[in-house]
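With one protein chain removed, the remaining protein chains of the complex are shown where they sit.
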Amino acid sequence: MTNPTAFIAPRTGKLIMRWLLFAILVAFALFYLIPLFVMITTSLKSLDEIRAGNLVALPVSVTFDAWRTAWASACSGIQCEGLRPYFWNSVLLTVPAVAISTLLGAVNGYVIAQWKFRGANLIFSLMLFGCFIPFQVVLLPMARTLGILGLAGTIPGLVFVHVIYGIGFTTLFFRNYYVTIPVELVKAAKVDGAGFFRIYWSIFLPLSLPILMVTVIWQFTQIWNDFLFGVSFSQAGTQPVTVALNNIVNSTTGVKEYNVNMAAAIIAAFPTLFVYAVAGKYFIRGLTAGSVKG
Amino acid sequence: MESMLEIQNLDKNYGTVEVLKNINVSAKTGDFLVLVGPSGCGKSTLLNCIAGLESISGGSIHIGGLDMTHVNPKDRNIAMVFQSYALYPTMSVANNITFGMKVRGVAKAERLSKLQSVAKQLQIEKLLDRKPSQLSGGQRQRVAIGRALVRDPKMFLFDEPLSNLDAKLRVEMRLEIKKLHHDLGATMVYVTHDQIEAMTLATNIVVLKDGLVQQIGSPDAVYRRPANLFVADFMGSPAMNLIPVKAISEGSVTRVQIKPAEGAPIELIDNFNGDLPEEVILGIRPEDIAEARLRAGEDTQRMKCRIDMVEPAGADTYVVSWLGGKQVTARLQSETKAKSGESLDLAFDFSKVSYFSKTTGERLN
Partner (left out) sequence: MSKWLEHNIPRILLAPSFAAVVVFVYGFIAWTAWVSLTRSRLLPKYEIEGFIQYERLFAAPRWDTAMENLFIFGILFIVVSMILGLLLAILLDQQIRIEGALRTIYLYPMALSMIVTGTSWKWIMNPGLGIEAMVRGWGFENFSFDWIIDPDKAIYAVVVAAIWQASGFVMALFLAGLRSVDTEIIKAARVDGIPTWRIYLSIVIPSMAPIFLSAFIILAHLAIKSFDLVIALTGGGPGYSTDLPATYMYAMAFSRGDIGQAASSAMVMMAVVFAIIVPYLYSELRVKND
């Protein structure tokens, strides 16, 4: 990797500049890391140690009590079951919502990019606009619609909402990816006798792994981290983990158990952090895909 | 011989935009039909219509005597080679070639034997396990042709198949396609914007511009007797010289007055063409202008011209002179002593000239 704008290679005078640069970069790294560090250390301390000690000090005696409480018995409001049931709610709603919205996005993107018909571009523009609306504008009618459909306060209801408002982005991702594949490929396959589905299955699907990763990771992060839909359309028992976390942290009864709050926050953040750690490349690509035009 | 391709009154519109207007083209079995024209002339669209990849707005297409106007591409008994080769990127070369047979449900044994024979014919046996991304441009081109060959089609369609290759490889592949046509005796329809490809490959050339057929004919006819100014200018490199002149016809003989860069018009006698209007455009190929000292005869007329530029090009030397307000190029033998700034006697071969109307651009003789 050569970079013509890089400062000229270190000589005595430049060496100081080099170290200064390095120091600044590391200082910023600490700025981003400290909240995570504080969360982890706090979650491993006892409440007494927290009250006596220092925010950034390492725990004197490590205890996992807070983690146990956060997982299985922390109270949100009147219920004291910890995050566990809500964590599974999030899993149960995220998995189908990600799968369905990705599938629809793949089909839509394939059609819009490779099987253009009159009006397809208009439909795409309409979908694209849908990505950018503030969701507050659909909260009220959606609440009523879910009621009418009998899905109010249920996990399938939340899946439905996430799929509907995820289609715009998944379609955008796949469309922008498939549009870079030459149309001649479809023509050649048509002459070879393959139809719509055969062409997708044999030619496009094998090419789709990168964009599939990007889309799945994007949707997973969005839906797992969602709070607005979760808090608006769930009820006691069906809340996703983000809502439960907020309830535990802001529950007014009893003493504030900071160590439990931090453990709960880490538990809620763990799945997306894990995905970021193992597939960060695709996560970044998803983030920038929406902004850098395809 | 029987007719293989018969296109009648074909129209193609995109909304209100007319891309192809009343196209009538036909090819006999074994013909090599080349569709040529500048980019945007509709030649690729016409090929796509023949393949069935684009629907048509009017007219009909018959292939092998059957009405194929509304038939799916796969049922037209054609094979097609694309400009970008359109190889399926995730499949090996072997799977690329056999994919069509697999889709049609051809038995595995037959697929393999066909694959072997085609691979042998194109000398790509060693490449069968590779992915398209591991092939060079020329190899990809061969695989694309192989994919067409295994279909054993009634007709091959080529959409600018050589334009992504470098100059040397292009000449090689051009020869190979010509040989293939000779060996198979199959009908081929070939789209290109390169008029040299058109001249070397075709048995019949269709020149298109703005969705209209300009001329259909053998390479020789299109080159020697272009139907209008567009064809005259498009076919041939360097292009035909098109010089505005004053023509005074007396029966079957014409006195042609050409304005040199300086001085009074010079009059040449054309003994071959008569009955021309006064204002015409004279078309003459660079090779039909020679150095007068090397060429003499009934059919040539001499004229002293001031040479503005000399361009040696190896086998030939081009000299440029300024006549009738246009740059006129003559193709001389390389041993010419012409020097820029000096005068030279040039001989014009009037047995091979064309005349075009100044108003309509149509051929007059």
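Some observations on this one:
All chains are identified by letter, namely A and B, in their written order; residue positions are counted from 1 within each chain.
As a working rule, a residue touches a chain if its C-beta (ideal position, glycine included) is under 8 Å from a C-beta of that chain, and two chains touch if they have at least 3 such contacts.
Everything quoted here is computed from the prediction, not taken from an experiment.
Contact with the omitted chain, checked across A:W88, A:F135 or A:W201, is made by A:F135.
Residues of subunit A in contact with the chain left out of this view: 1, 3-7, 21-22, 24-25, 28-29, 31-36, 38-39, 42, 50-51, 54-56, 104, 107-108, 111-112, 115, 117, 120-121, 123, 125-130, 132-145, 164-165, 167-168, 171, 195-197, 221, 224-228, 231-232, 242, 245-246, 249-250, 258, 261-262, 264-265, 268-269, 272-273, 275-276, 280, 283-284, 287-288, 290-293.
The rule is simple: only the chains that are shown with their structure count from here on.
A separation of 56 Å divides the Cα centre of subunit A from that of subunit B. Residues 182, 184-185, 187-194, 198, 202-203, 206-207 of subunit A are the ones touching subunit B in the complex. The touching residues of subunit B, counted against subunit A in their complex, run 48, 51-53, 72-74, 78-80, 82-84, 86, 88-91, 99-100, 103-104, 147, 159.
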